[in-house]
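In this view, the complex is presented without one of its protein chains, the others remaining in place.
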Amino acid sequence: MGELFARMRRSPQGLLGMILVATMLVIAITGPWIAPYDPETFAPLLRYKPPTFEHWMGTDQYGRDILSRLLVGARSTVLMAMLASALGTLAGALIGTTSAYLGGRADEAIMRTIDAVMSIPSLLMALLIVTLLGKSSVNALFAIGIAFTPGMARVTRSVALAVRKQDYVSAAIARGESARYIVWREMLPNVVAPIIVEMTIRVAFAVMLFATLSFLGLGAQPPKPEWGLMVSESRKYMGQSPWMILWPSLSIATVAIGFNLLGDGLRDALNPRT
Amino acid sequence: MSILSVDDYSLDYAVPAGLRRALDGVSLHIDRGEVLGLVGESGSGKTSLAWAIMRYLPESAKESGRIALGSQPLTGATPGEIAAIRGKRIGMVFQDPGTSLNPTLTLGAQLSEVLVLHRGLAKKEAETEGEALLARVGLRNPAAMMRRYPHEASGGEKQRVVIATAFACQPELILFDEPTTALDVITARQILDLFAELQEETHVASLYISHDLAVVSAIANRVAVIHRGHIVETGPIGDVFAKPRDSYTKMLLEAVPRPGHRIVATQPDAQSAPLLAADRIGVTYGRKSFVSSLLGRAQERFAGNREVSLTIRPGEILGIVGESGSGKSTLAKALTGLNPFTGEIRFGGRAIANLRAMDEAYRRDVQIIFQNPDSSLNPRQRVREILSRPLALYGETKGGKTRDVIAGLLEQVRLPAEFADRFPHQLSGGEKQRVAIARAFASNPKLVICDEITSSLDVSVQAAVIALLVELQRIHGTSYLFITHDLNLVRQIAHRIAVMYRGALVELIDVSRLPEGAVNGYTRELLAAVPAPLSARA
Partner (left out) sequence: MSPAYLLKRLALIGYTLFVVSLLVFGITQILPADAATMLLGENATPAALAAVREKLGLNDPAWLQYWHWLSGVLQGDFGTSTRTGQPVGPTMFTALGRSLQLALLAILLTLSLALPLGIGGAVNRGKAADLGVSITSYIGVSIPEFVSATLLILVLADWLQWLPATGYVPLSENFGRGIEHLVLPVLTVSIIMIAHISRMVRSELVDVLHTDYIRAARLKGLPPRTVLFRHALRNALLPTITIVALDVGYLLGGVIVVEEIFALPGLGRQLIVAIQTRDLPSIQAGALIMASTYAIANFIADLAYAWLDKRIQYG
């Protein structure tokens, strides 16, 4: 593990990605405790304030402190996005590995079906599922997780197939190793690394998707301080205070960039041959 | 005046750790009509010299010394001068025609464009001239070949096109970078003959780079031996190969496989029952395509092995030779349960009819080593874990601790015990292959199948690995199924040789009866095509 961090530090993407993501994670976890104000307290006299000493990022249309809302909302955005990615990756990995293991006709049938499912654009799929389940953060999480599953299944399958072709797997089969050993000790360690890279990059997409769903009113519901929701609500008040829209937008973009960078850095660091 | 003169030329690459010297004080020259062979192993710098001559060096390169083409200095030349020289006064033929031709342009287009560029021909004239050139290099239907794409031509055909392109502009100098390495033996021979013909005819000065001394001895006038960036010896080919002065040259010459020089002293017991008997082994590839069956098309199932039968006696080394696609690896995989097969295997008296019948006892006694050491060792496992698997599976610890047994295995293949803690990427190609050998011998097998295990190694490394194998055979009395495409090598170590062609076994012959005793036409063709090692050029 320590070796991994050392390698990550070597590339600019890895370093920057780690810093950004680590910061975001800390904020996501400690948000509610370090927020200077209660994110839901109205303060009608302090509406639309620009950044001041008391309110580092200003206030919104109800006088709520934007910084506090961001800090508390980080949970929804960041953690939810990570969970959704993990969900999609797990489900997808299961399907993909099984398909690769089965091979032949079964594999082809499964993959053609996966391709067909992927004809439904991710946002549309998420919209349909949220419509089915009801509007809430948790349902948005499931929706995104399900929307990610076919893509991750494809990636897992192609990685698993590539690993399966390697001579060291053939050597294991020729030795008479059990299927369990081959999958767990020979294949999986070589499959996991590219999957983790892919998953990290997907988190960036999940963040954006999650915020979009909330923006459309189908994810987190008011008065929750979810970042996409904050942007949506602030649109009407752009004239009064551009800060209301600026800070959450910047935060969303920063998290997405952070995870993209982290994914790229991980890709280089996890390569065993360099 | 020499066509090519290299005077005290040195080349360094700037790497994070400092400067890495690729070439050190290299001096050589090539006159008109001369072929200079440049012989070296991987990492010797021979390819760097080619790039230096073509002025195709990265920005991190630092040079000193002088390279000149006739009276025109190349080092220090302007980009304009270089552009005028490349392709026109210096040509180049690359190693792998499969990757050095643009897959999205026709062969004709890639040939004509140099004619248009350097000889100022109009497009139509260039096409006509191109066809004539293709005919000159021995292609049978030049007009059709002009319109083909690279993937529609064979390796030999592609290389002829590349050669035609290099000769097209009548350059003064042509660099050949291992042009036959990626081709099969018979095609390689044809290309060598073609090269000799063209070179005689045009008197072009040629720098022929190769790791293969046998090939170089067949076509070069003079030879320069390069080792770690230094030219250690140079001179007329007859002199250098007959009376080498430098120790590296001597070592290299020793390492080259020579059929007359037998390495294996043991003989299998002629009376004993066969250890393994393969009876009409057949392997087919390919699945029935649903659409094809819908359209009523005939199924194309590719035959990997057609009814191959052979036997191996205890203590015998059976060589299997053939070109790629001949089915030798397919057979190896069938024997180790990696390919489903028809037919029967009898091992030590027991009948093995299919994969399921291959139990632990069989697998312990029959081991396989693969060609590519980079992919046959799991990159995420340390050597310790790699070697511990056969011990765990077959319980060979014999009461000693695993650690000690592994140290013993490593010692047996002449590797230090500390290597147990290393990952494969921390080892060289030869070292990785030794680990693979140690892994195979961990279970004390009766038969080890070696599937082209030295094909990707340097000649000197190959010699060391072969020596190791021979030694292990002497100690343990193991039988080998030694698969290779190198006829000279197999004649040094095998007791009998099986020749495979297009999935079938075409000849099985005692090594002592070669070469005159070969009956099959293909075998004779193969024997004729292999460069007779180190005979001076006539």
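When the chains are written out, they are named A and B in that same order, and each has its own residue count from 1.
Definition applied: a contact is a pair of C-beta atoms (placed from the backbone, for glycine too) under 8 Å apart; a residue touches a chain by one contact, two chains touch by 3 or more.
The structure presented is a predicted model; accordingly, all values stated were derived computationally and were not measured.
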#### Entry: Which residue of A:A28, A:M57, A:L87 or A:I245 touches the chain not shown here
A:I245
### Summary
Considering the complete complex, of A:M57, A:A93 or A:A204, the missing chain is touched by A:A204
### Message
Can you say which of A:S68, A:T149, A:N190 or A:S232 touches the chain missing from this structure?
### Response
A:S232
## Note on the structure
From B:D7, B:D31, B:E63 or B:E113, the answer for touching the chain not displayed is B:E113
### Message
Using the touch definition from the top, which of A:T23, A:T131, A:S178 or A:Q221 touches the missing chain?
### Response
A:T131
### Message
On chain B, where is the contact patch with the chain that was removed from view?
### Response
54, 56, 83-88, 92, 94, 96, 99-105, 113-114, 117-118, 149, 151, 162, 165, 289, 291-292, 294-295, 297
### Query
Mind pulling the chain A residues that touch the left-out chain?
112-113, 115-124, 127-129, 131-132, 204, 208-209, 211-212, 215-218, 228, 231-232, 235, 238-239, 242, 245, 249, 252-253, 256-257, 260-261
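Rule of thumb we're sticking to: only the chains that are shown with their structure count from here on.
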### Separation of mean Cα positions, chain B and chain A [Å, integer]
47
### Message
For the complex, give me every residue of chain A touching chain B.
### Response
104-105, 166-168, 170-177, 185-186, 189-190, 272-273
### Query
In their shared complex, at which residues does chain B touch chain A?
287, 333, 336-338, 358-360, 363, 367-368, 370-372, 375-381, 389-390, 393, 423, 425, 439
